[in-house]
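Submitted below is the structure of interest, expressed as structure tokens.
Complex shown without one protein chain; remaining protein chains in place.
Chains: A and B, in written order; residue numbering restarts at 1 for each.
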Amino acid sequence: MELSLQKIAELVGGKVDGDDKLLVHDLAEIQHAEPGELTFLSNPKYIKFLATTRATAILVDDNFMESYPNLIRVQNVNFAYSRALAIFRPEAPKPAPGIDSTALIAKDAVLGNDIHIGAHVVIAEKCVIGNRVCILPNSVIGKETQIGDDAVIYPNVTVYHRCHVGKRVIIHSGAVVGSDGFGFVRVENSIEKIPQAGGVFIGDDVEIGANTAIDRGTLGNTIIGKGTKIDNLVQIAHNVKIGEYCFLAGQSGVAGSTVIEDGVTIAGQVGIAGHLHIGAGAIIAAQAGVSKDIPTGAVVIGSPAQEKGKVWREMANIRSIPDIKEKIKRLEQLASQKIIRNRNAQESEND
Amino acid sequence: MELSLQKIAELVGGKVDGDDKLLVHDLAEIQHAEPGELTFLSNPKYIKFLATTRATAILVDDNFMESYPNLIRVQNVNFAYSRALAIFRPEAPKPAPGIDSTALIAKDAVLGNDIHIGAHVVIAEKCVIGNRVCILPNSVIGKETQIGDDAVIYPNVTVYHRCHVGKRVIIHSGAVVGSDGFGFVRVENSIEKIPQAGGVFIGDDVEIGANTAIDRGTLGNTIIGKGTKIDNLVQIAHNVKIGEYCFLAGQSGVAGSTVIEDGVTIAGQVGIAGHLHIGAGAIIAAQAGVSKDIPTGAVVIGSPAQEKGKVWREMANIRSIPDIKEKIKRLEQLASQKIIRNRNAQESEND
Partner (left out) sequence: MELSLQKIAELVGGKVDGDDKLLVHDLAEIQHAEPGELTFLSNPKYIKFLATTRATAILVDDNFMESYPNLIRVQNVNFAYSRALAIFRPEAPKPAPGIDSTALIAKDAVLGNDIHIGAHVVIAEKCVIGNRVCILPNSVIGKETQIGDDAVIYPNVTVYHRCHVGKRVIIHSGAVVGSDGFGFVRVENSIEKIPQAGGVFIGDDVEIGANTAIDRGTLGNTIIGKGTKIDNLVQIAHNVKIGEYCFLAGQSGVAGSTVIEDGVTIAGQVGIAGHLHIGAGAIIAAQAGVSKDIPTGAVVIGSPAQEKGKVWREMANIRSIPDIKEKIKRLEQLASQKIIRNRNAQESEND
């Protein structure tokens, strides 16, 4: 498919700055783009490729200052880029409705219309599967679990019993939803397991990454709010409540009963202790270790995590120690000179 | 089911402080509990909900100081709570004995009595499966592996060949037991794989969380001691030996050949380097990075991990740098005043 820059600008909501009749047939990364391809520039790190890219045109922000023969200026490059991707690289159509003959579906499961159930899928008793749900090969859905309309469950996923998966939720391969929370009590010379009797409630439009684990609640539910996006290998412990439209990047972990409000951004490998409250819109930097409540909108870094400015001041302070030592040395020299001078003075007085 | 507070106190080993004839029909978290429900209070963070909870009664420690109309005082709240959960929310009965027709079991596997083998399970040659073992759909058990009596293996688990899984062990979905250790040797311009010829020995009463990985030994076994509880997404490398009744919380990792004695507590996202020795009863705080042996009973934090008091003193020292700078400034001012005064004094002497 070939499209003119003019047409693309229309489709992504932008304005051509250059020759709007030029045609492009695909998208490419700026460092690899060839004539006939469109690229994009949002991260300033990649401006260096402006000199060498062979792209026919570049998607850039409205206020982009560098010059290039053909630009398409837009309000939000990432959004426009996402749209352009959807145009040039349309997703494969969803698998056709149908239930593979090797799938095992309990007789009392309730099945929606136009669902696709892949090979060797197991759907246990009393499950409710929404319309147009797609469950890919070798995934297992436990008893009494509900899967909302248009959800997509990739291969080798496990959803335990009595969980709720919202509409349009995407669960990637290897993810586990509803495993037992890590609840035990030390008793004398042994350890007793605390029953994990709650469930997991996953709101609409959530995405769950590969090999992520979300434990069921002990009593109530573990909750993932609408629109929240969870990356790969993330650990969500029992009774955690996550608000709407949060991001949890790869390998982050949230311990039991912590409450995360809406719009929080959690970077990679962050750890959040249990029973904490993370205010709406907070941003937690990569590898931070959160051991205290975080106020609304705060930006924290480090382990233990602290307000960004505070950590930077501490780091600057540590780096100033050599200077401190230098100053002390001078003061000590001064003091010893004075002592000598004083002694000399005294001695001369005594002369 | 409705039970009187008196009856519950009997069942959990406590004493009613209030109206022991009141009836409750369920358990709930303190912030959500309604009349007719029992709740519990062990973490002091939740005392704030005492003013607003509508629970009929609260399980508390013997020496609980706050007042509430109806309390059940017990020696160990968490233990009593665990018991109460088992009463009000009894676990679903184990799946009925039986072998699904889609399971593939090698002819020379030895099967115990009353086992439950789910759909699409694969049990390879010469496996020995104990009595009442429950292996849920799509799990795979490699050759010559033994699974002890009453073990429960959730869906999509993989246990490799020649491993031993103890009695009453629980393995959650996505966990992998017996994968090759990360053993390689750089040779000239290439990397050679070291054969991983050992196995994994998992003691009785161990629990293994979702998507945890436990590698087989290179020569001898990787060993998980009796009663040890491992959370989700934990990494146990080859030839690690873990003692009895330890806790390993989510996303912690132990590198090759490290020995962990009994009763050790390892918090979330802890990393322990290889070839170390962790003494019995040690406690390793979240995100700690252990690079040296830990003595018996020590409590360590930080990365690199150090004895708790030492880290706190270091942090206090870092926070005192602004004060140090202030003091140096004053000393410098003092010194320069004296220099001026001395100079003035000299000048006046010279007058």
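Just so we're on the same page, contacts are C-beta pairs under 8 Å (C-beta built on N, C-alpha and C of every residue); 3 or more make two chains touch, one makes a residue touch a chain.
If you're wondering where the values come from, they're calculated on a predicted model, not measured in any experiment.
Among the residues A:56, A:138, A:258 or A:306, only A:138 touches the chain that is left out of the figure.
Among B:39, B:53, B:78 or B:156, only B:156 touches the chain that is left out of the view. Touching the missing chain, out of A:64, A:81, A:160 or A:201, is residue A:81. Taking the complete complex into account, residues 27-29, 32, 43, 45-46, 76, 78-79, 81-82, 85-86, 89, 91-92, 100, 102, 118-120, 136-138, 154-156, 170, 172-174, 205, 207, 209-211, 227, 229, 231-233, 245, 247, 249-251, 268-269, 286-287, 303, 318-319, 321-322, 324-325, 328, 331-332, 335, 338-339 of subunit A touch the chain not shown.
Interface residues of subunit B facing the missing partner chain: 102, 104, 120, 122, 138, 140, 142-143, 156-158, 160-161, 174-176, 179-180, 182-187, 189-195, 197, 211-213, 215, 218-220, 233, 235, 237, 239, 251, 253, 255, 269, 271, 273, 275, 289, 291, 303, 314, 317-318, 320-321, 324, 327-328, 331, 334-335, 338.
We adopt the following convention: only the chains that are shown with their structure count from here on.
For the pair subunit A and subunit B, the distance between mean C-alpha positions equals 24 Å.
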